[in-house]
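One chain of protein is taken out of this complex; the other chains stay put.
Here is subunit A:
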C-alpha cells in the first residue's frame, strides 16, 4: 500500500503482563556482585569466636596469643569496647559478651586479620575459662517456679541485686523473671460464647524450629573515613531504621552513617534486625582504622542467624450445630531463645489470624514469650502466621467433622467478606476470600476427592491419598508498626526521556525494582528498559521503613505512582502550552505525547524534554512523592486497622501417604490468592511458587534440631531443604478484588503463599489416614509413629502469667 496512514499509538497497558526481572540478565551471567564478592582496597577479614558453652559465666578471656599472631590487626573482647550498647527489640543483648554467655552462638571475641585463614587461626589461640550454669532447654522449664534466670540482675558488693535507674536496659539491669514479652487480647464475651456453643474442641499444637537458609550467607563490610563517618555495605532489609540504630550504638549523629546495600542473596525476614556480627564488624573497623569484611560460613549461618521459633499452642474453639463459629481461646508459649529479636513480636500477626480470619464473635488470645538458652528467634516470612494458621485450620476441619458439615461449607459460612470490621478493628475494604475458597476447591475437585479419599481409607495398598484445604489472612497494605509506614520516591527524566527512579524500597530478590519500574512506565507510557532504578544507598534514596509485612509493592508502588503522576502532569502541561491544546486532551504513550482520544502523536517525549531543558526557563522534569498509607496504630488493647489492605488465599494440598514408611509426598498444590490485582504476572507467580515450596519444606522436611541448647544439624545434609524432584504440581490462580487504595488495585503478597501449606497438609494427611498430627514437621519418622498411635500428642495446659 502506498497510501500514507496517519500514525496513531494505541493505548497499551503493562499491568498484568509477564515482565522480565530487570536484574535477571546480570544474575544469570554470574556478573552480579553480592557482598561476598566485594573487595574494598585495604580491607581486613574478620571472624568471631563464639561460646563453646550453652550457659556459663565467663571467668577469663586470654587473647594474648591471638594478638601476637602475625597478620592479626585487632582482637576485641567486651573489655575493649566498654561503650557498647545493647541491641535488639528489648535492648537485652550486648554484641560482645563479657561476663556471661546465654547460648551457644554467643559472641565472645572477634579478630580482624590480613586473611580469613589468619583470623581463623587466631580464634583458635584465644583461651576462655567458663563456669557452667544450669541450662534452660525448653520454654516449659523457663516458667517453672524457681527456674534459673537467663538475665539476672547484677549484684552489688553485698550480693544483693543492684538498684539501677528506671528504664535501664535489660542488658544492664537484668530481668526478674524469664518472661521476655507477653500479649493479651480479647474481644467479645468468651464465657457466654462458650455457653452458646454446641461443640467445643481443645487441642495443643507443637511448632518446630526452622531457619531461613538464604543461599547467600550473612556478611557485612564496615569502614570509617578520616572524619569518623561510617560507611557500611550491608545486606539489611531495613536500611533507614538501621542507619539510625547504628548511630545510636556508636553515639554519633545518624547523618554520619551511610548504608549501601549490594544485591542480596535472599532475605525472607532474616535481615530485619541488627545482629551482633554487624556491630562487632564496626568495632573492628573503628579499632583497625581499616575497612573490615565479615562473611559467615554456612555452619555459622545455621548456628548464628535467626530462626522461626518453636511455639507451643493450646487452642479451644467452638461452634453451633448450624456451623456458626462462636469463640476461640488461645494460649501460646513462645521460645524466645536467649535474646529478644523480632520473633518475640510475631504474636501481633498471630492474634490477627485468630481474631479475624473468620468471623468469630469472641476471641481471647494470650502469648507468653520466654527466655531460654536456645538460639534466638527472628522474623521469618509469614511472621507467626504459619504457626497460627496450622492450629486454626486444623480446628476448622475438626469442628466441621463434629457437626457433620463439609469443611468447605463450614469455611464459607464463617468467611469474612467485603465491608466487615472485625473484633480487632480490621476493616476489609476489598476481600476476595470466598472466591479464593470456591476457586481453589473447584479447580482441585476438593469436595469429590475429600469424600472419595475417606471412602478409600481402608482400601488395599499402603499408599493413601489425601486432600486438605486451608486459608489465610495477612496484611497486604503495609503494617503501621513504626511512626511512619511510608516510602519516598524521587523521579527524574533526562533529555532522552529515560527515567531514573530513586526509591527507598530495597530489592532483596523479590522483584521490587521491576514492579516499581512497571508502575512508573504505566503512567509515563515508556518501556521498562527506559527506567534505571537507584534503591540501595541511604545517602541517595529517600526514606522507607524497609522490606517487611509484604508492604513493598503496595507502599513503594503507591509512592512511585505518585511521583510518576506528578511528572506526567508537568509534561502534559508543558506540551499543552507549547502545542496550544488542553492538557486534559493529551496522554503519554509509546514515548510520545499523544492526543488521548485518537492516539495521534503530538510530540516525541524526548524532544519535548530537550525543549524544556534548553528553553529560556531551562526546566528539568524532576518530582518527589512520599506515600503514607491510611492505616492506624493499634491501641494498647491491640485494636485498630493496622494495614491499608488485607490479602487472602485458600490453598488445597494433595498428598500421598505411604503408611508403611511414613513418607508423605506432596503431589499437588492448588492455590488461589486475592492479590487485589495482578501487576507483574511473572514475578507474582514466582513469589507464590517459591512460597509454596518454602511452606512444603516447613511442613515436611525442615527441622532445626536443638537439643539442650545445641544445634545438631547446622548443614544442608541434615537440615533438609526441598529439592527440584520433590516439588508438587502447582495450579496457582488469582482473584482480582481491585483494592481501592492499592497501586493499580494491587495488594501485597510476599509472605502469603507459605502460610497455609503446613495446615493444609495436616488436613490432607488426616483425610488420607484418619490420623491427625498436631506437631510439625511431618517427617517419615513422625508420621510412621503417629499412624501407629505411638507419638505423644502435644500437651500444654492453658497458662498465662498472673
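Annotations for the structure displayed:
Basically, a contact is a pair of C-beta atoms (placed from the backbone, for glycine too) under 8 Å apart; a residue touches a chain by one contact, two chains touch by 3 or more; residues count from 1.
Just so it is clear, contacts and distances are computed from a predicted model.
Taking the options "Ubiquinone/menaquinone biosynthesis C-methylase UbiE", "2Fe-2S iron-sulfur cluster binding domain-containing protein", "Acyl-CoA dehydrogenase" or "Branched-chain amino acid ABC transporter permease" in turn, only "2Fe-2S iron-sulfur cluster binding domain-containing protein" matches the UniProt protein name of the chain that is not displayed. Among A:125, A:272, A:560 or A:694, the one in contact with the hidden chain is A:694. In the complete complex, the hidden chain is touched by one of A:17, A:32 or A:186, namely A:32. Contact with the omitted chain, checked across A:509, A:542, A:676 or A:745, is made by A:509. The chain omitted from view is touched by exactly one of A:139, A:174, A:265 or A:477, namely A:265. Residue-wise, the contact with the chain that is not shown comes from A:685, picked out of A:494, A:537 or A:685. Seen from subunit A, the chain kept out of the figure touches residues 18, 20-21, 23-34, 36-37, 212-217, 263-268, 297-298, 508-511, 682-683, 685-686, 689-694, 715-717, 721, 723-725, 727, 730.
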